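Just one protein chain is left out here, and the rest sit where they should.
Going in written order, the chains are labelled A and B, and every chain counts its residues from 1.
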Amino acid sequence: MTTAIETGQTPEVAAPQAGATPLGRFVSDFCESRVAVGALAMLLLIALIAIFAPWIAPQDPYDLRQLDVMNGRLPPMAQGMDGQTFWLGTDAQGRDMLSGIMYGLRTSLSVGIGASFTALMIGMAAGLLAAYFGGFVDTLIMRIVDIQLSFPSILTALILLAVLGQGIDKIILALIAVQWAYYARTVRGTALVERRKEYIEAAQCLALSHRRVVFKHLLPNCLPPLIVVNTVLVASAIALEATLSFLGLGLPITKPSLGLLIANGFAYMLSGKYWISFFPGVALLITIVCINLVGDQLRDVLNPRLQK
Amino acid sequence: MTANQPTLVVEGLQTHFLTKAGVVKAVDDVSFTVAPGRILGLVGESGSGKTVTGFSLIGLVDPPGRVVGGQVLFKGEDLVGAPDDRLRRLRGNRIAMIFQDPMMTLNPVLRIDTQMIEAVQAHDPKIDRATARARARDALGRVGIPSPDERLKAYPHQFSGGMRQRVAIAIALLNHPDLVIADEPTTALDVTIQGQILYEVQKLCRDTGAALIWITHDLSVIAGLADEVCVMYAGRVVESGPVDDVLDRPLHPYTVGLIGSVPSRNRRGRPLAQIPGMTPSLLNLPAGCPFRNRCPRADAVCAETPPQTMTSPGRTVRCFHPHGGKAP
Partner (left out) sequence: MSAAPPMLELEHVTKRFVRPLDLAAKIANLFGAGLEVETVHAVDRVDLAVEEGEVVGLVGESGCGKSTLGRIVAGIHQPTAGTRRWRSREIAALSPAEQRDVELKVQMIFQDPMSSLNPRLRVIDLVGEAPVVHGVVKAAERDAYVEELLRRVGLDAGFKRRYPHQFSGGQRARIGIARALAVKPEFLVCDEAVAALDVSIQAQVLNLFMALRQDLRLTYLFISHDLGVVEHLSDRVIIMYLGRFVEIAPTEELFRSANHPYTQALLAEVPRLEVRKRRFEPVKGEIPSPLHPPPGCHFHPRCPHAFARCRAEVPALKEIAPGRWSACHLNDAG
């Protein structure tokens, strides 16, 4: 049982306090978990690799002129025809796995994060409107959300892709369609609680417009659970995209993601050339685990704050 | 163990919280005594340490808090440092606690009779269900709950706030404890319901001879209920003694200020006598007397920590410049 500790100051003194902004406190609370900080550092490394892939990858795996099929299916640390070392081996066409993973991370992350954030925007708007206006608007939006959520996400994505066809924009669209409903529901729950709080009543008493109350007062206070859900859903978007690519419905060959790389190597698993699927799989695993670790710590940091 | 032995003797109790920002001395050298059948009021505002004191008595302080010093002698037995097992056998049995929120006692998914029978059988496994149920029924009747047989079958959410608190009190008194610690149980209740609960509690203590510690910020409740009172400020007991003496002839400037701030003590329409400033942060206590910065009587000598002095038997004050015992 914790007690409330007074932190007031006498009216005469107005000295600034370090780390006093909500953001400052949040950062210092987050850093209490070394695991989470480590995971965050790993994620930053992955992001940097993804961003700078064209400059740091030993080979551009999609430039067919750089490929030599004689280099195909070489194990890790093998020497190529031109004397270069393939650190993680090569695939059937002679592509360097390491470069492939770097470019694959790039695609996976950009698709996953892009889709997730767009879904967040849409879901947040829907959830806020439903919570603030209530009544028919709420019922309508929430029934659509319920229907959406009752379908398995893979099924929804498959149906959409079957209708829309292949392509990076279609994948992103499918991911958005699958994810917006989670955000909507989360935001609506938080917004319903916040809406009852007295500071919203105070804003209404001060005759502020609906728009101002929703966007300036309600929205910023609904963000904490959204941030937590977002980290988990980014991971889930990346995983879903990988699944779709693995099934062959995802991105085209010219823009392989980690999922496609895994799919490509799948046929070789049993014949002992594990590295073609294995290393992309490990990269995917590390990315998703790190995102989840960061998300866990975020949830722990933000929750007690909410309960206070 | 003599018949006149006090139920509880607290000597120099210290509970510290080791937080990121520093050590918070939530309870700093607190001492008091409660005799059987007597009611002690522990009065203080937020941050005074009264609730932490209550929790420290029976080892309910969670990390980062820890009881770091002093003695809590329950009928001669020191509870500080006692093994968890021993404390668990005492809690709910010989020492009971009533919390501000009755839902801290009541499990929302269990029926009342289940919870009460469990409370009885936990401390005496030999008692059979029927006897335990009868005891539960009596306890509910004693706290003034109408139709106890039907109420036993109900769930906590079917009761109003006042009823729930009465059920919590009934559970506390099931095993006829020697000591009851009540932490602001009526603060959240309406005046008429508070009146009922105070009545029940008073009656029960008189009848069973249990000692009661009533923790509150409301001096008026203590005035009507308690025999002795301890006034706490910033983790220390600044004044203690019989209720009449402390309220009619307060010694410590804080007590004087507290009594003066009550609206009924002021002439209608005139500004209320107020204590300037606010409670200092426990992380940032001034050296010496913690009330120094707000005290009209403070001077250089108050930079030293004032010791607890006994001005007459049972009457203590912690101040270098106490009022002369005259009414304010």
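Criterion: a contact is a pair of C-beta atoms (placed from the backbone, for glycine too) under 8 Å apart; a residue touches a chain by one contact, two chains touch by 3 or more.
In this text the structure is predicted, and so the values were computed from the model without any measurement.
Put simply, the hidden chain is in touch with A, B once you look at the whole complex.
Screening B:152, B:259 or B:285 for touch with the missing chain picks out B:259.
Checked against the full complex, the one of B:103, B:154 or B:223 touching the unshown chain is B:223.
Touch with the chain omitted from the figure is made, among B:46, B:71, B:100 or B:208, by B:46.
In the full complex, subunit B makes contact with the omitted chain through residues 45-46, 160-163, 190-196, 198-199, 202, 217-221, 223-225, 227, 243-244, 247, 257-259, 261-266, 268-269, 271-276, 278-279. Against the chain not shown here, subunit A presents residues 6-8, 11-14, 17, 20-22, 197-199, 201-208, 212, 216-217, 220-221.
The rule we apply is simple: only the chains that are shown with their structure count from here on.
Between the CA-based centres of subunit A and subunit B the separation comes to 50 Å, rounded to the whole angstrom.
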